[in-house]
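In this view, the complex is presented without one of its protein chains, the others remaining in place.
Chain lettering (A and B) follows the sequence in which the chains are written, and residue indices restart at 1 in each chain.
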Amino acid sequence: MLSRLRNPWPDHRAERMLGAVALFACLCVLAMIALVAQRAWPIFAHNGLSWLGSGGSLKAQIETMLATSAHPPASAFYFRAWPIIYGTLLITALAVLLALPLSVLSAVFIVELAPLRMRRVTVRVVRLLASVPSVVWGLIGILVLVPFFDNHIISPSERTSVEGTVQLTGAGLAPAVLVLAVMITPIMVALTCDALGAVPPAWREGAAALGVNRMRAIRAVTLRAVRPAIVAATVLATARALGEAIVISMVSGSNFFAPRPSDGLTFLFEPLRSLASTIVDYHEGTSAPALSAALYACALLLLFSAFALSVGGYLIKLPMRKYQTRG
Amino acid sequence: MHRIRRIAASFAAVTLIGAAVPAIASATSVITISGATASFPLVQLLAHKYTKLEHNKVSFRISQGGSTVGVNDVDAGRVTIADVSRDPLPTDPTGLDFYPIAEYGICIVTNKSNTLPSLNEAQIQAIFEAKDKEWSQVPGATASGPIDLISRTSTAGVLTNFKTLFLANKSVASTAAEEPSEGALEQQVANDPRGIGFLSNYRADQGTVNPVAYNGVACTRANVASGQYTATARFYEVTKGEATGAAGKFISWVRTSKAARKIISTQWVPIKATS
Partner (left out) sequence: MSTLVSHPISAADRSGIGPRRGRGSSMRTWRWSDRLLLLAAWAAGLTLCAIAAAIVLYMGYRGIQYLSPELIFSRPQASLTQAGSGGFLDPLLGTMLLTVIGVAIAAPLAICSALWIVEYGRPNWLARVVESGIEIVAGTPDIVIAFFGLAIFQLHLLSFASETAEGGGVTGRSFLAAGAMMSLIALPPIFVTVRDGLQTVPSHMREAAFALGKTRIATIRRVLLPGVRSNIATGVTLGVSRIIADTAIVIVLLGSTLRISPQPGGAPVLGVLKGLGSTLTSYIYENSPAGEGGAPQKAYAAAFVLMLFVLALNLVVERISRAQARSSGFVTAVEGIV
């Protein structure tokens, strides 16, 4: 059998083998969507799409799900996930808003402004920041940032103002947003750099020839040219932020509370949960069928959003193809 | 190229061996356990001793998750034994056998900086139902500011017991933070100067938090054993149907043997033989 291996395969067989492997990788994706959807089905069967809305106490619903065992009654499947969907949107939106100016400016710095040595350092820094494991971010968040918020930022009057509604312990929206913003910045910087580097030098030279100063040229020509890429980078970073589970679970205070903007600035310190962090927090509860279905429904929603965002990113990047070397 | 092929061949060999071996492998029996985080340290100690006594013929796979998770797991056949830190509930699946193995105390705990000496039932109810919201309303407290309630997730048997024993079956206020395990609650109270929560007497005694006396009786093993401390509950081992086989042997060893009673007596209280 081994001697047959020694002879090169005929081409058509090699093609089929390689193709089969590639298809297998692709089938994994289909299996993933199918299995997650199948596990999530009971939630859709009992709630339709209204589980995406609000209604009743999510905490009580999860408790009911946990308390029932092998054959839960239909009432156990009642699920209204709005607080955690809202939490996910809130954390993601704020983190992206924070990361966007930081990363666009850094990208301009790296590609257009930094002296060569500085640029090399910064590129390395971006790569390093991108590869710091999320649990390390979470650890720093929970051991440094959260106590800092608790001891120095949150004032006694803020604690008293929401007393009886929610407890402020330092873990909450603000530290989650800060850590997440730092986590997604490298992605956006890298993508924006890529696009900036792909802007034809002639455009810049043209601007310079018109006697425009460098910063003006960057604003008027370069940044304008890469706008679609910045949007695409934002979309990708949003996808990454949506799915981040560990960090949010560590620093968000893990509470089914929906922070209320009506609380003023205190709102930033209120605890919450996101879809992904809820899944991590309750992963041991998958032995309760109802809760398992609810968690898989959350996973399906995340999967769907990530998919929609990557399609969106692709569509946005299409006009960039004209002058970009890499998609 | 030759190297690549050799690697492929050795992969094939490993796969063959891997496929052949499991057939011979099941000489020892595995007992899988899930459930209460409160009894986890005790069950771990017991399992360790039992494995030694049985010359490694038995081995254990213990995971946590909370009493209700354990009950669901054992009912669904995912584990052999459930650790449960509360009495059977009417909502539990039918057909489960509960074997009490030890008694433990439930302690109210605060941050170490808050050297609250003692609380009575009314005070505890006022605090945990969020009628008292400030530490200034609690006599003897050295903390200031709002009270941070730290409770457990609803799967926790200790939470069920806490509600029965201290709150006359009312619920902990909804503002309370909910920790998934005894360890996490201990951490939270240890880190939060305004925190208050409840732990089994063993956890409360680790020196990281301040155990508060209940009605003037300190929450210690000795007071639980003598019966002076009244807020006590039981750990159970739960099986689906009567405990048989390796699991049955283990449970009866835990309930009857001297070695097991010795381990239980270090931090917990063995169940009297009559019960």
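The rule is short, and it goes like this: contacts are C-beta pairs under 8 Å (C-beta built on N, C-alpha and C of every residue); 3 or more make two chains touch, one makes a residue touch a chain.
No experiment lies behind these values; they were computed from the predicted model shown.
Of the options B:136, B:206 or B:228, the residue whose C-beta touches the omitted chain is B:206.
Of the candidate positions A:60, A:89, A:153 or A:198, contact with the hidden chain is made by A:198. Where chain A meets the missing chain, the touching residues are 8-11, 14-15, 17-19, 21-26, 28-32, 35-36, 38-39, 101-103, 105-106, 108-116, 118-136, 138-140, 142-144, 182, 185-187, 189-191, 193-194, 197-201, 204-205, 208, 211, 213-216, 218-219, 236, 239, 242-246, 249-250, 276, 279-280, 283, 286, 295-296, 299, 302-303, 306-307, 309-310, 325-326. What chain B contributes to its contact with the hidden chain is residues 1, 14, 17-18, 21-22, 25-30, 32, 37, 41, 44, 59, 61, 63-64, 73-74, 76-80, 181, 183-184, 186-188, 190-191, 202-203, 206-208, 240, 245, 247.
Just so we're on the same page, only the chains that are shown with their structure count from here on.
Inter-chain spacing, taken between the CA centroids of chain A and chain B, is 35 Å. Interface of chain B with chain A (complex): residues 5, 8-9, 34, 63-66, 68-69, 71-73, 75-76, 78, 91-93, 130, 133-134, 145-146, 148-149, 153-155, 174-178, 180, 188, 191-192, 195. Within the complex formed with chain B, the chain A residues making contact are 2, 5-6, 57, 59, 62-63, 66-70, 147, 150, 156, 159-160, 163-167, 169, 253-255, 271, 281, 284-285, 287-288.
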